[in-house]
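Every protein chain except one is present and positioned as in the full complex.
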Amino acid sequence: MDAQKTALLNYCIALGDDSLTLGHRLSEWCRNGPFLEEDLALTNVSLDFIGRARLFYSYADEVEGQGRGEDDFAYLRDCREYRNFLINELPNGDFAFTMARQLMVDAYDMGYFTELMQSSDPTLAAIAAKSIKESRYHLRRSKDWIIRLGDGTEESHQRTQNAFNELWAYAAEMFEMADDERQLFEAGIAVNRCALKTDWTSSVHAVLKGATLEIPDNNWAIGGGRDGQHTEHLGFLLAELQFLQRSYPGQQW
Amino acid sequence: MTENTTPADPRLLAFEEKVANDQRIEPKDWMPDAFRKTVLRQMSQHAHSEVIGMQPEGNWITRAPTLYRKIVLLAKIQDEGGHGLYLYSAAETLGTSREDMVQALHDGKAKYASIFNYPSLTWADIGMIGWLVDGAAIVNQVSLQRTSYGPYSRAMIRICKEESFHQRQGYEATMVLARGSAEQKAMAQDSLNRWWWPSLMMFGPHDSESAHSGQSMKWKLKRESNDALRQRFVDQTVPQAEFIGLKIPDPDLKWNEERGAYDFGEIDWEEFMQVIAGNGPCNRQRLQHHVKAQQDGQWVRDAMHAYELKRQARQAA
Partner (left out) sequence: MNQQTLPLFEIFIRSKRGLDHRHVGSLHAEDPAQALDYARDVYLRRSEGVSIWVVRSSDVTASQESDVESFCEPMDDKPYRHATHFKLPKEVDNM
């Protein structure tokens, strides 16, 4: 496979992994939500992300052309082959942590899919066009929640502030690009993620301010997801996710 | 029905006439206190069942073996939660609140379907729950579409439209296992062995033993007897099991040509009573989980309320 095709394959896999890991985390809230209506809403968001993962993995399969299906990507790769951003694999924590993470990802997704809709790759552009409708709804939800929680009670304010303080370090990674991705951008396929940072920062800052929250100190960052350098959390996530396929290899389900 | 009514109370006569004519009783209609209490008990316990039922299935979300099974399972559990919501809605038309109903559940005063006190030990249980438990629920719910209390009847119609998907996906998942590897087939058979009898217990005791049955039938809250519904479930399910080569764990199961129905063995009523009394494998765990989710969500609900008060104050200013 030529270099550009490899780069495109890895690009699609990364997008699938981003969506799957976060969708999986959100699915953990099902039957555990703070009240029934919110339980259903969180599950809808989870379904959107897992649906997105399936689209990206299917396209990856098409690009690779070796018949590796969506489940092969999801269930048969180990941590070091997963390419998601670290922020997506973190455990849910409390509801404040979940919604703080969601705000950061949703704001990123809006900026990202707006650009990806212009991709010269028609499949990626189409996935982006579908996803942005979902993200618009996700972002409205997460904004509303952060404002309620930040400007709610003392307790909710503190929990939400703690959440952002902890999560802030994981933002930088979303705006860094490796060489092969840059080349895809030159080819009009990928998004220049570095260019998304300014708008993301101002829109997230605005939400935090509106929620009476402090902007966390930006003095430490962690990344490495696109290179398969993950937190210790991903191993446990995949152990649960992949258990049946690993224990009963090669079966239909 | 012992209120300040005389035998010729026109309100009571009007109520009884509606019931006799298969008309719906609506929230603003006069109804005997006992009817109100009974229908409220039935709806709230039905709602609790849907929500508690999210737990044994939810247990396998993170371990679903394919992305497709994962999203189908999530959608199904979401439906259960939604059904709980429809039923809580219907119950609130009688003047109670969700908080009161949940408190009754936590206090052990309100019950939920005994089937959910069993654990989901293998992936096969997920298909089995869809096939058998939802299958049994459908038999019951189709009948309840004609229940006499309007909001309950309408909630049941909406639920029935969604429920068929649940049973079909469960059966399909089971069929894949039954036709799979030897290990998968064994997993499916083991699951059927554990879930068959509890599914039959879902229909409740023999009607002769049931405290509430008689009155509920009279008021057309309940349209058919426990035993009739149970028989229907057995008759529809046995061929489905045979089709995929799974064996129902009942040595007394036999087609009765004369009745045109299956004869089947006697349920272990001791087990049934124990589970109802709170001594099933998962009773404590199911309730603790529900209590914990409620408690963990308290600060969120408090925050919502606090924010709303601030917002109103700002608007007023």
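Here the chain labels run A and B in written order, and each chain numbers its own residues starting at 1.
Convention: a contact is a pair of C-beta atoms (placed from the backbone, for glycine too) under 8 Å apart; a residue touches a chain by one contact, two chains touch by 3 or more.
Bear in mind the structure is a predicted one, so any value in this text is a computation, not a measurement.
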{"item": "Option touching the unshown chain, where B:55, B:78 or B:147 are the choices", "value": "B:78"}
{"item": "Touching the absent chain when the full complex is considered, from A:25, A:83 or A:141", "value": "A:141"}
{"item": "Candidate in contact with the missing chain, chosen from B:155, B:177 or B:221", "value": "B:155"}
{"item": "Options B:103, B:208 or B:256, residue touching the unrepresented chain", "value": "B:103"}
{"item": "Residues in chain A touching the chain absent from view", "value": "35, 37-38, 40-41, 44, 47, 51, 130, 137, 140-141, 144, 148"}
{"item": "Contacts of chain B with the absent chain, listed as residue ranges", "value": "26-29, 68, 71-72, 75, 78-79, 82, 85-86, 89-90, 92-93, 97-99, 103, 135, 138, 150-151, 154-155, 158, 161-162, 164-165, 167-169, 171-172, 175, 236, 239-240, 243, 298, 301-302, 304-305, 307-308, 311"}
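Definition applied: only the chains that are shown with their structure count from here on.
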{"item": "Centre-of-Cα separation between chain B and chain A, whole angstrom", "value": "36"}
{"item": "Residue ranges of chain B touching chain A (in the complex, touch as defined)", "value": "51, 54-55, 58, 61-71, 74-75, 77-78, 81-82, 84-85, 88, 123, 173, 176-177, 180-181, 183-184, 289, 293, 296-297, 299-304, 306-307, 310"}
{"item": "Of chain A, residues touching chain B in the complex", "value": "20, 24, 27-28, 30-40, 43-44, 46-47, 50-51, 53-54, 57, 70-71, 74-75, 94-95, 147-149, 151-153, 155-156, 159, 240-241, 243-245, 248, 251-253"}
